[in-house]
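Complex shown without one protein chain; remaining protein chains in place.
Chains here go by letter, A and B, matching the order in which they are written, and residues are numbered from 1 within each.
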Amino acid sequence: MSKKGYNPPKKKMSKAAFREHCYGLAFVAPPFIGFLVFMAFPIVFAFVASLTTWNGMNNMMDHFCGLENYIKLFTDEKFWKVLGHTIIYMIGIPIGMFLGIFIAMGMNRKIKGIKVLRTMYYVPVISSLVAVAILWAFVFNYDNGLINVIIKALTGKQGPNWLGNEAWVKVSMIIFMTWKGLGTSIILYLSGLQSIPRDYYEAARIDGASGWKLFKNITWPLVSPVTFYLLITGMIGGFQVFVEVLVMLPTGGKNYSAATVVFYLYDKFAANKYGYASAMAFLLAIIIFIITAINFKGQDKWVKTID
Amino acid sequence: MKKRFVSAAIVAAMLATSLTACGGSSDGTESGAKKDGKDTVSIYVYGNDQEQAMYQELFDKFEEENNCTVDAQFSIKDDYGTTITGMMTAKNLPDVFYMGPENVKSYVDNGYVLDMKPILESEGLDTSDILSSTLSAYEYEDGQYGLPHDSSVFAYAFNKDLFDEAGLDYPDPANPYTYDEFVEVCKALTKDTDGDGEVDQWGCAFWPNLMIQPWLYSNGTSFLTDDYKTVNVTDPAFIEAMDKMVALTTELGVTPTVEQEAGTGVYQRWIDGTIGFYACGTWDIAAFMDPEVVNFNWDLCAYPTLSTGETYAWCGTVGYCVSANTKNDVLATKLAYYMSASDESMKLQSGIEGGNSVLIPNLVSMSDNEFAQAIADGTLKYPDNYEVLFNYLNNANGYNSRFNDETFTPNAEWLNVFFEGIDTVRDGSKTTEEYCNEIQPEMQQLLDEAYEDQ
Partner (left out) sequence: MAKNTDGMDSGVKSKKEKRMDIVIFIVLTIGAVAMVFPLVYMVCASFMTKGQILSGHFSLIPNPLKTGTYKEVLFDSNFLKGVRNTMLVEIPVLIVGGFTSSLAAFSFSKLKFRGKNGIFLGLLATMMIPFAVIMIPQYVMFTRWGLTDSLLPLILPGLFGNVGMIFFLRQNLSSIPYEFVEAAKIDGCGYFRMYYAIFFPLMKGAVMTQIILWFMGIWNDYLAPTIFVANDEWHTLQVVIRQFNSQYAVNSNYPLIMTASVMALIPTLLLFFFFQRYIIESMAISGVKG
């Protein structure tokens, strides 16, 4: 990022350079202060809290317990259960990518009216999560929900218990999240596709490649930066899924079958187990950090750039 | 050196301005502050819209009578506990707030609430007319740490119209059903009314979290042992009681199935008039008497009896307490007393005045006289068998009520975990015994933790 001239000389600054230095700092001071007050300090605070059995009422520093919370987390079956659900929900990421790339390829043609379609796919993305989660909870309703009513009208049979059954509830959540996020994948893949130079295809076609081969050898590798971006943001967001579950299944579903890590964490927070909840939050941050790091490490192997 | 100092100073100056800006804005909310030269007392309570309107009316009256300002904040019930804990953490409690009996010990031990006894005595505020079983829930080590907002009971109700259609006699409040009698009545009420081959009217329906307790208590058992330290769900009497309740759904089919509940909730089904028996709390009365909500005839009755032969319901209360850090302890105590035990407050909230009843008067003399009178002469709309409520509350005539176990434990996490999986029993995929044995250790662990963390 940094160009040669941008780095100020290490030792001495001229008066003008110093003035610029001060103004530069002052201009970035608000976000930096915001970062200190609303990010850095809370992170340190959360870490200290995670080492205590603080419940909000007692004195935090008197209830230091070392790594006990973290050790307890590793043997907490419920934590592993909700972590499992969280990861299952991420099945929606590859599904969204798969649908996204193919729909984007369809849209990457000169057909009249395609822009209207693009808008239609994108509407769920900008819709309020609470409102559409309420909507989908209704769509999935066993008796009167849209899906089961349609199933009944078409087949005469009662549809599945979308939100009440421990297995189906996961399918329902994945459908919902894929629906909500699909527009993003389409838009990003579309702009990825548009940046691929046409002569790549022409050259390949002269070599006799077509159809699937073109996709496999040119399209897919060249949109890999988009795939990478979707993977990273999808996973960072995926580990934090919460409001969806809270709105659709306020108790976490039958047998806690829909709960995610943050949902469980919020339950502990509401039960005043601040220490334990903080430890869980920290572990979550560590997991996200490691996964993101692995992704960045691994990207050299498959993420290609055009130039 | 100087240059670095200057740039550091810029950052520091901005930091300082931003912090003082934040600090400045909090001045107005400090408790005990004076507004317009009047003493101010802050109060934070929850309630639905109807209740909030009543509270506001009462606060206005209190302001007038005491020449002070009441700074009121409202919330809904769900988030209330979390918010109060947060305020405790921040040492920024309102002067008066709600405290359940389950919180008395921890709030007092951590020094958050005030013993009102000395002030009540010195100000001549008499508590002897307050229902003693409820008042005592707020006593701790000789102190009076709270005054009840309500004394509520979760009684049973039935749909008269369905009984008429089926040609059945109404339940007799003097003779509660036995389990077998209850099953027979439920079977007679369960039918397919439109002839499409599917049952669409049921004898009863359950929301287990709130409705399993009468069955347990009447079978002489409960979730915890008497010292509230051991989880008792593997007790044969517990399993038997739960089995009997679950059988209504699984074997006997006189309630909607778990799947049907997932579609349309049991409350909605009761409102729709397709359920014979359903529970009715004292706080539900105003809504159930409203023909726009419930447009069939209904009345109160007793829960069926199991092995003890007596009928049980659970009762509940929440109380007003005063922050230990209040600057106006006398005024705050007066406000708590005003809300809990003044004639104005009780008449308004019980519906003697205004006709909207959200609670039964805390004052014994009032419930025996004005309240009963208002029901008798029809100024207050109430179900005919209203004495069911008083029987339960006063433990009279073979009726009993008790606080639920979680009232006596530091938190209810151990109980919530029981209800999370209860549908696996109610849909027949597990037996009660399997489930109870499986869940007991987890409940016990959470209960132990609750006591440890206290």
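Keep in mind that, in the parts below, a contact is a pair of C-beta atoms (placed from the backbone, for glycine too) under 8 Å apart; a residue touches a chain by one contact, two chains touch by 3 or more.
Only a predicted model underlies this, so the values are computations on that prediction, with no experimental measurement involved.
Of the candidate positions B:Asn110, B:Thr264, B:Thr308 or B:Thr379, contact with the hidden chain is made by B:Thr264. Among the residues A:Ala46, A:Ile91 or A:Val171, only A:Ala46 touches the chain that is left out of the figure. The chain not shown here touches chain B at positions 7, 18, 22-23, 25-26, 29-30, 44, 49, 52, 73-76, 78-79, 83, 86-87, 89-92, 264-265, 267-268, 271, 293. In the full complex, chain A makes contact with the omitted chain through residues 1-2, 5-8, 17, 19-25, 27-28, 30-35, 37-39, 41-43, 45-46, 49, 56, 102-103, 105-111, 113-114, 117-124, 126-132, 134-136, 138-139, 143-144, 146, 149-150, 152-153, 179, 182-184, 187-188, 190-193, 195, 198, 201-202, 210-212, 214-215, 219, 225-226, 229-230, 236, 239-240, 242-243, 247, 250, 262, 265-266, 269, 274, 277-278, 280-282, 284-285, 288-289, 292.
FYI, only the chains that are shown with their structure count from here on.
Annotation: 39 Å between the Cα-based centres of chain A and chain B. Interface residues of chain A, counted against chain B in their complex, comprise 13, 18, 21-22, 25-26, 29-30, 32-33, 36-37, 53, 55-58, 141-145, 161, 163-164, 251-252, 254-256, 269-274. Residues of chain B that touch chain A in their complex: 3, 6-7, 10-11, 14-15, 18-19, 81-82, 85-86, 88-89, 106-107, 110, 112, 258-264, 411, 413, 420-421, 423-424, 452-453.
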